[in-house]
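What you see is the complex with one protein chain gone and the rest in place.
We call the chains A, B and C, going by the order they appear; numbering starts again at 1 in every chain.
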Amino acid sequence: MVKPSLKVMIGGLELKNPVMVASGTFGSGEEYKGLVDLDKLGAIVTKSVTLKAREGNPPPRMVETPSGMLNSIGIQNDGVDAFIKDKMPFLSKLRTAVVVSIAGHCIEDYARLAAKLDKVKRADAIEINISCPNVKGGLEFSREPGSAADVVRAVRKATRKPVITKLSPNVKDISEIALAAQEAGTDAVSLVNTFTGMAIDIDSRTPVLGNIVGGLSGPAIKPIALRMVWETARRVKVPVIGMGGIMDCSDALEFIIAGAAAVQIGTANFVDPSTAAGIIGGMEKYMRGRKINDIKELTGCLKT
Amino acid sequence: MVKPSLKVMIGGLELKNPVMVASGTFGSGEEYKGLVDLDKLGAIVTKSVTLKAREGNPPPRMVETPSGMLNSIGIQNDGVDAFIKDKMPFLSKLRTAVVVSIAGHCIEDYARLAAKLDKVKRADAIEINISCPNVKGGLEFSREPGSAADVVRAVRKATRKPVITKLSPNVKDISEIALAAQEAGTDAVSLVNTFTGMAIDIDSRTPVLGNIVGGLSGPAIKPIALRMVWETARRVKVPVIGMGGIMDCSDALEFIIAGAAAVQIGTANFVDPSTAAGIIGGMEKYMRGRKINDIKELTGCLKT
Amino acid sequence: MKQAKGKVLSNREVKPGYFLMSVKCPPIAKAAKPGQFMTIRCGNSTEPLLRRPFGFHRVEGGSFRILYEVLGKGTKKLSSAKAGEILDILGPMGKGFTVPEGKKDIVIIAGGIGVAPLAFLAEELLKDKKKDVSVIIGAKDGKSLLCREHFEGLGIKTLVATDDGSCGKKCFATDLLGRSIAGKKPSGTVVYACGPSPMLKAAANAAKKLKVEAYGSFEEYIACGVGACLGCAIKTKSGYKLICKDGPVFKLEEMIW
Partner (left out) sequence: MKQAKGKVLSNREVKPGYFLMSVKCPPIAKAAKPGQFMTIRCGNSTEPLLRRPFGFHRVEGGSFRILYEVLGKGTKKLSSAKAGEILDILGPMGKGFTVPEGKKDIVIIAGGIGVAPLAFLAEELLKDKKKDVSVIIGAKDGKSLLCREHFEGLGIKTLVATDDGSCGKKCFATDLLGRSIAGKKPSGTVVYACGPSPMLKAAANAAKKLKVEAYGSFEEYIACGVGACLGCAIKTKSGYKLICKDGPVFKLEEMIW
């Protein structure tokens, strides 16, 4: 039997397989050098960068919850210029797609970030993290179709690179935001970012996280994330990249069958850095066992 | 030391302690007779009833997920008249508050349900389950402040009994819906109902649940539910009843410290029917250990 | 029904992937009837979250045994329980098997782990000397065939069917029903079956053709086990029924497949 094809297209970007590692969970790739064969990955999405350096939120920044974890890192990063100077040289040598995640506090920020990265050869695509509070207004850009579309339009104007818009699940109807992003010109949508949650220490009666609230990720959220991917994939034409609690190949296939063209692995990288590699192998095995030659046949094949 | 007081008021309804069992997870109480000392509970919220009998959704109706479960029961019930005739006699003999949960498909339904229950002596309060699709329009009443308020207003007009409005977490800002319910005259809000989720069988490539999607409950959702209770309690004046993944006393206290006046126990009843009793005992112990005489001192005492 | 602590007396692998656990738990053991079940909390974390249902395999005084297949996280956890460990048990639940008036000849059909509750049923039926009990056991292969010696030790005529023919006949257990009831009066015969859903369906068809009354024990995910959550519904000709309250045993001709 021929080797099944795992290739997928995300906008103009070809991935050798649909298994990407998610922003914020894989640093800039270099941290996992030696532990993970980086060239085997479908893509690396780097930790979100902002225009200026950010020191991040006060600790504690993480706490484990039942089958999940809360984090409130606060997009700690050295700023986009330092990123391009310090991190891109390593990333540029990889034989895997490099997706750079950007985050801002106003539309201008996003536009300038995209313009800077547009000139960076091996920034193969840009993922827009719109789950950031808008300094003008307070609410996250991701919460309303209008503000989400504004960000996408600004980025779209600033770059010709494939643009992926990453959606927040803290909304009434995520597929509406996805549609707005599609109309504003995104090449793909990725979902979900983390759910806002909290934990309280009953002895001190204080929040466990220094930032009070944090983002919930991990297997706990998988059923909700999967439903959101299914709802979104039925409504949009652009490729959907699914994530949220994927721990193994079976989880990844659920997202693909629900309609995802590709998946991202987040929290599972912490649990076992070999997760992504295991999923890629598992997908091939699943396809061989069922005589499926092309992973694209699986996307959205859910029988309802 | 004096025995700490666990009494709380929900609208005009006094509960001997703040630990209620949640709608849909405790039938009409009788199912747990002999297993649980029902008179010890703060209140029993009965399975949602509708005007007419409903046969419920096709099986499978449940599946376990990481630290949670999905259900798609579909509000199977024999209709409100049968409920009053068959279930209320047993409930009426209990020395615990009986909260009857109602669900409808149009505003009219809710008003008529409330009017019928208004005449039932031991229906001590009414909980409005607004997480049902509106036949006119499709979207759940709980998803928009306007439609939620419409339901509350109709129920408020139809009864003088304490009214609790139960909110869905599948919204952008749950505290906004709570505010709308408060303005429409609810005596309290309870949150959260389940998160819509799904699971897929990768062998058959079909949804695991007969209804495709179901509601996620259990410890997996606790961090999100807790955050929503905290956000809501800071904005509304009416008492907030917190729930979502409470498994033990420590979980229950987190909700109370976050701002809940009372809590409801749902999925945990399945895991261990003695959960509610254990929580009541645990609360007393916690209060004694810290010389807190009244549980009301704990509500919303989170230091941020 | 009671919630009680049970003490593990022993727990060992009897066939690859199949465990037999003996538990001392008088309040529940003493009340158990064949076909009823219990739920056990497997571990005390949130994974697995829900209790797991098991049939009573054998009951002696204040103890019972469960025979179980290690399938997923719950049964895996259970398989590591050591003698002396305390389990949280809820039961007995459900209605169990009832023997209709005037039935003398009884045929028990077991598929795979479905044999578990049928051993208890057979033992109870044998107490009535007027009854004639025979058994058909089906399994994937000889290695995973369960309880044959047990039934034979009780003096019960036992037929065996395996998928690969490595033991007994190479066919499905239900294919042997005709042979098993040959010479018996259909109206005086009743069939009890437990096994995977396709086997129950085949049993229903075979029983219908042979005109014998037949009952089967069904499975669905169980949450509350007490009829409160309505999660374990199964479709029958008279609407949805609850596995945990109305079942797990149903008349096969009542079911919608």
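Note that in this section a residue touches a chain if its C-beta (ideal position, glycine included) is under 8 Å from a C-beta of that chain, and two chains touch if they have at least 3 such contacts.
Please read these numbers as outputs of a predicted model, since none were measured by experiment.
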item	value
Chains in view touching the one left out	A, B, C
Residue in contact with the excluded chain [from A:N17, A:T50, A:N71 or A:T96]	A:N71
Contacting the left-out chain in the complete assembly, out of C:S45, C:T98 or C:S187	C:S45
Residue among A:K40, A:R61 or A:H105 that touches the chain left out of view	A:R61
Interface with the unshown chain - residue positions in chain A	24-27, 31-32, 34-35, 47, 55-56, 58-64, 66-69, 71, 73, 76, 218-220, 247, 267, 269-274
Touching residues on chain B - with respect to the absent chain	66-67
Residues in chain C touching the chain absent from view	45-47, 73
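One rule holds in what follows: only the chains that are shown with their structure count from here on.
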item	value
Pair of chains ranked first by number of touching C-beta pairs	A-B
Central subunit by CA centre of mass proxy	B
Whole-Å separation of chain centres (CA-atom averages), chain B against chain C	36
Contacts with 2+ other chains: residues of chain C	46-47
Residue numbers of chain B (touch at least two other chains)	66-68, 218-220
